[in-house]
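Submitted below is the structure of interest, expressed as structure tokens.
A protein chain is absent from this complex, but the other protein chains hold their places.
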Amino acid sequence: MTNDVLIMRGVTREYAVGGPFAKKKTLKALRGIDLTVSRGQTLGLVGESGCGKSTLAKILLGVEEPTAGTVLVDGRPLNSYDRLERAKLIQPVFQDPYSSLNPRMTVEAIISAPLAVRGVGTRASRRKRVEELAAEVGLPRHLVDAYPSQLSGGQRQRVAIARALIGEPKILICDEPTSALDVSVQSQILNLLHRLKQELNLTMILISHNLAVVHHLADEVAVMYLGQIVERGPSEEIFERPHHPYTDALLKAVLIPRPGSRLPDLGLQAEFPSPLNPPSGCAFHPRCPYAQADCSRIAPATRGEQRSYRCHYPLNLVETSLTSAAS
Amino acid sequence: MRGEPILEVKGLQVEIPVEGAVLRPVRGVDLSVSRGETVAVVGESGCGKSLTALAIMGLLPRAARYTCERITLKGEALTNASPRRWRQLRGDRIAMIFQDPMTALDPCYRIGDQMREILQQHRRISSQAARERSLELLRKVGIPSPEERLSQFPHQLSGGLRQRVMIAMALLCEPELIIADEPTTALDVTIQAQILRLLREIQRDTGIGLILITHDLGVVAGMADRIVVMYGGEVVEVGACDDILSRPLHPYTEGLMRSIPVPGQTKRGDLLGFIPGIVPRQVGERTRCGFIDRCPYAVESCATGPVPLSAVGNGREVRCAIPAEKRDPQAWNRLAEAS
Partner (left out) sequence: MTVAANSAAPTIDRSMSPGRVALRRALRHGSFWVGGFILLAITIAAILAPVLTHHDPTAQDLARRFLPPIWADKGSWEHILGTDNLGRDYLARLLYGARISLIIGLFTVLISGVIGTALGVAAGYWGGWVDLIINFVVTIRLTLPVVLVALVVVALIGSSLSLMIVVIGLLLWDRFAIVVRSATQQVAQREFIIAARTIGSSTSRILLKEILPNITGPLIVVASIEFAHAILLEAALSFLGLGVQPPEVSWGLMVSEAKTQLLFRPWMVAIPGAALVALIFAINLIGDAIRDVTTPEGRA
């Protein structure tokens, strides 16, 4: 158990919505999340709008507090760490390289900020650290004195990664780190993350809606839908044999840039539900092509440990006996 | 009939004067679309694809100037068309679908009002008839309970529904050509597939031409008949979709295809291919190949002068001086190691 860097149990986050004169409605962004991540592992969190992945990131970063449930990092509750201790634990890399860097600060100031805030070292020693990290993330040395406006999107993202890593955090949370970048730059950043992951034995949570990216980098994948984790397991297994119909749809929806590709027919009925009004029973049942009568009445519980899913009528269960013996 | 050309653009050039220099984000672009055909214009940010589309629609920002050898729409020459003529054409003969349905619809007006406005701008039509036509199209694009939607405001609809409304609005006057600028980039992946299928279906039914502007090669693979690849304001490769995807000729196209992870094909944990460097600023005239700083095959002769777009048979065109036989197959790997 001490190998688990992060343990989340029953984490729920609800928001009260509506002004003083409207009827009180509750937005359930997260509904009972159970998640564990072991040291050195890369977990991919996949989901679309409204699934709660951004809220989960905010809770891990300490920007928001869960309404219920516990978050344990390195065995201690997250809110028992003070501001500076938490900074040493978890660091983010955000999606938008244009708003994640302070335009009034030089690259050196930005990258060294985590150290400066803690009063670590002297200006000179911090500068040296910054230069080391710049080399580590592939940022040309002369850009250390530049302002963000002089850098390209890919270069800015490297700065963001350097800033996140300079304090040697335990967990790196990457929230759509390449979505705002051009395709040819995305691969550069993905390669960088991959290399850093191996060299530094980073524990990483990679949040993305892009399944191809997640498959490439993550060891394990957790699929989120409307505030719940509907499936979890090792990357290869999830991609080859998804159990949950939503995962299946997500996989089919990945458009392959190869000749002869066809547009997939996902068979999804209805529209996205709103987190303000989650469907009864299984959250996915209005859209599920395989839904049965009881799917709208009874919410499925999570089955399985390492390889888990939340469905009454899962797909591809042929190998169940083998996988459950292995996990 | 299929194959009849709808749009022909030759030598499109867009210039934007900035402090002390003249930016040329679009340089000598040729583009043509036939009836029932989907042409994908592919490129990354800064390649000029969006500006090309805006120029064709006559929607360039005021600071930009454009020149063109020839623009013809179904035979009518538009090269020197007046702003009035453009206004008549827009929404009627050529329609555009934008990327972000959040901002492309006016938040202050109901959907029904916005649709009626489009119809009444281009046709003599009563409000009642406009309403009928709007409902017909909302149903066609698969929007449930269309009568309710007409009296709703854009913010009451989800992203996917808003984009369907945009498509419906584009079809109101039965245009000959639709230009879709990154129509699904802002949408979730499961919605994207639905919207693209819808566009394809509509095209099959009505035979309109579709120009699809995107950076996503996956979208291109499923939708396009022909691909036009743009880099640095120029067209660098043209050809049939499956042809280019199976055998990219321009080093940039090659690089793009190599840098996309494909589950099942790219091995997990392997390094992805990439194109080193960044897109250069488009100032002044070309004195050498525009891709030279990032190309793994570049040789001295690539720097002697601008490289023309040349036909290489089978409807393929490439802007590269180095033919496939002369390329070193290990060049990309060496480039990757050097960086």
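Labels A and B are assigned to the chains in the order they are written; within every chain, residues are numbered from 1.
Basically, a contact is a pair of C-beta atoms (placed from the backbone, for glycine too) under 8 Å apart; a residue touches a chain by one contact, two chains touch by 3 or more.
Only a predicted model underlies this, so the values are computations on that prediction, with no experimental measurement involved.
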Given A:Leu72, A:Ala87 or A:Leu200, the residue that touches the chain left out of view is A:Ala87
Determine which one of B:Glu147, B:Glu174, B:Asp293 or B:Asp328 touches the chain that has been left out. B:Asp293
If the missing chain were put back, which residues of chain A would it touch? 61-63, 83-84, 86-88, 90-92, 94-96, 98-106, 113-114, 117-118, 140, 142-143, 145-150, 160, 163, 167
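In this section, only the chains that are shown with their structure count from here on.
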Per the C-alpha means, the centres of chain A and chain B lie apart by a whole-Å value of 31
Using the touch definition up top, name the residues of chain A that touch chain B in the complex. 48-49, 138, 152-155, 182-188, 190-191, 194, 209-213, 215-216, 235-236, 239, 249-266, 268, 271-272
Chain B residues touching chain A in their complex are 44-45, 144, 158-161, 188-194, 196-197, 200, 215-223, 241-243, 245-246, 255-257, 259-266, 268-269, 271-276, 278-279, 339
